[in-house]
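This report concerns only the one structure given below.
Missing here is one protein chain; the remaining ones are kept as they sit in the complex.
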Amino acid sequence: MEKRNLTCIGCPMGCLLTVEMEGGEVTSVTGNTCKRGDDYARKEVTHPTRIVTSSVYVTGGAIPMVSVKTAHDIPKEKIMDIMASIEHVTVAAPIKIGDVIVANAADTGVDIIATKDIPAV
Amino acid sequence: MSSYDIVIIGGGPAGLAAAAAAKREGVDSILILERDTQLGGILNQCIHNGFGLHTFKEELTGPEYAQRFIDQVEELKIEYKLNTMVMDITPTKEITAMNRTDGLFHIQAKSIILAMGCRERSRGALNIPGYRPAGIYSAGTAQRLVNIEGFMPGREVVILGSGDIGLIMARRMTLEGAKVKVVAELMPYSGGLKRNIVQCLDDFGIPLKLSHTVVDIKGKERLEGITLAAVDGKGKPIPGTEEEYTCDTLLLSCGLIPENEISRSIGVDMEPVTSGPIVNESLETSIEGVFACGNVLHVHDLVDFVSEEAATAGRNAAHYVQAGGTLGETGTEIPIQAVDGVRYTVPKKIHVNRMADEQIVRFRVGAVYKNCYVSAYLNDERIIHRKRQIMAPGEMEEIKLKKEQLAAFDGLTNITVKIEEA
Partner (left out) sequence: MYDVVIIGAGVTGSASARELSRYKLNICVVDKEEDVCAGTSKANSAIVHSGIDCTPGTLMAELNVKGNEMMEPLSKELDFSFKRNGSLILCFSEEDRPNLEALYAHAEKNGVPGCRIIEKEELHQMEPNISDEAIAAIYCPTGGIVCPFGLNIAMAENAYTNGVEFRFNTAVRKITKTDNGWLLTTNNGDIRTKVVVNAAGVNADIFHNMVSENKIHITPRRGEYCLLDKTTGGLVSNTIFQLPGKYGKGILVTPTVHGNTLIGPTADDHEDREATNTTAQGLAHVISAATRSVPNVPVRQVITSFSGNRAHEDHHEFIIKELEDAPFFVDAAGIESPGLTSSPAIGVKVAGIVADLLKPEKNPDFNGTRKGVLDPKSLSEEDYAKLIKEQPAYGNIICRCEMITEGEIMDAINRPLGAKSLDGVKRRTRAGMGRCQAGFCSPRTMEIISRELGISQLEITKNGGSSNMVVGYSKKSIEEA
């Protein structure tokens, strides 16, 4: 039986979770104060994911960088691949929140979208 | 000289929420004065997510959260000026401001809402000895350089201070290809949210050294390295524990200080513990009709509470103006005392007849408390005794006082908020 201690990142409360696993399967989750904590614990020990936020170079806009995020969480091990997928990208203003900057980034099936409006100048 | 019913100093999350709330309360003559090129304040550079869980039940990035409020301000057709710096405000609420297009100008306000946010403690204020090379930045300045200007401040980073900004920048710099060697924290506990320790340090294998500080800085032109040392219970470096780290960048996340130059120039009473204005139940300062909210009042951890607080200030400013420059009968002023582990409360005083039915009192504790009680007393009678598994200085707390209960209490002279052991 394997036991792992985690801090939940579902919300700022940061509950301390204890997960028990048997043969790669979760057998119990304790310490959470809501369902999200339970979901997070199960996911984190089997296939952890993250949302990645960064910025992309903008031309013709009021400011030179647009903040972006992965539209959904992506596998944790692909974080740096996601970063690589925007390293050479340039977008032209105007940009609106939600605009797709890179579709299916790093083959995750998840788009990278803009999180800021940037008017053109 | 132009005049407005409500002038809001600062167009960040506090100013925006206050403006929207005031407008919805029925006041039309509102002006926001913002010094940056865009509304949104510090949120514009907080490109990470974690904002809005309470307000919108969604996790948003900083710019997205800001846009929700900017949209409200636009929809409500609230006036604002960008690139505008407020130079001075008189006790009679005459504002002197300046920008390129309008030049130097004056505005007479019936009511003012202070929402100027806060700034970071610098290396100089921390008195860290050593050289003064390039490469030493407060975490927020580095954040601006990376997220708004598109520059890398450096490639080999040491971070002093495990507050949220330091943790966020540890991840940010790593994602952009820098090597963050260590995050050092003076206190024996981290000042930031636990989720940030996980997502910003653990995820990237960045070590966190609690009870450590920077004791020397090397490099004559550009930073070359720093010396970390362990500290004792009083925060003093312990000789013999020195460790050298080579680095070209030192980011400092060692405390936020409300930006109160303007508050001081108007002459409002200040609270030394928070470095922000003292306010009453209506978030009104010692000058009638001047309100304060957000980080300029006391530094917050969650922007959702900033928006909530600011909306209260906005509504109260509106009521003040609508009633012809008053919040109604003063009645008795009841002070709130912060003792025994509670460092301060906002508000610091209550006029019972002016308070909301449910009055939020926000506070911070001075140390980490486990399995303790938050207690509130009306005179000597305890009315709140709530068990808390854990409380830390890095997480703002709140209690709610009921107007009904306070009004019914005969001979109320003071309220006390304190931490009591199990």
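General observations
Residue numbering begins at 1 within each chain, and the chains themselves are lettered A and B in the order written.
Here is the rule we use: contacts are C-beta pairs under 8 Å (C-beta built on N, C-alpha and C of every residue); 3 or more make two chains touch, one makes a residue touch a chain.
Keep in mind that what you see is a predicted model, and the values were worked out from it rather than measured.
In the complete complex, the hidden chain is touched by one of A:Cys8, A:Val29, A:Ile51 or A:Met65, namely A:Met65.
Touching the missing chain, out of B:Leu76, B:Met98 or B:Val273, is residue B:Met98.
Of the candidate positions B:Arg24, B:Arg144 or B:Lys179, contact with the unshown chain belongs to B:Arg144.
Subunit B residues in contact with the hidden partner, per the touch definition given at the top, are 35, 83, 85, 87, 98-104, 119-120, 122-125, 127, 129-134, 137-138, 140-141, 144-146, 148-155, 176, 215-218, 220-222, 237, 248, 261, 264.
Against the chain not displayed here, subunit A makes contact via residues 55-57, 59, 64-65, 86-90.
We adopt the following convention: only the chains that are shown with their structure count from here on.
Subunit A and subunit B have centres, each the mean of its CA atoms, that are 26 Å apart. Within the complex formed with subunit A, the subunit B residues making contact are 37-38, 44, 47-50, 53, 59-64, 67, 146-150, 175-176, 193-195, 197-199, 203, 301-302, 395. Against subunit B, in their complex, subunit A makes its touches with residues 6-12, 14, 50-55, 57, 62-65, 67-69, 76, 79-80, 83, 97, 115-117.
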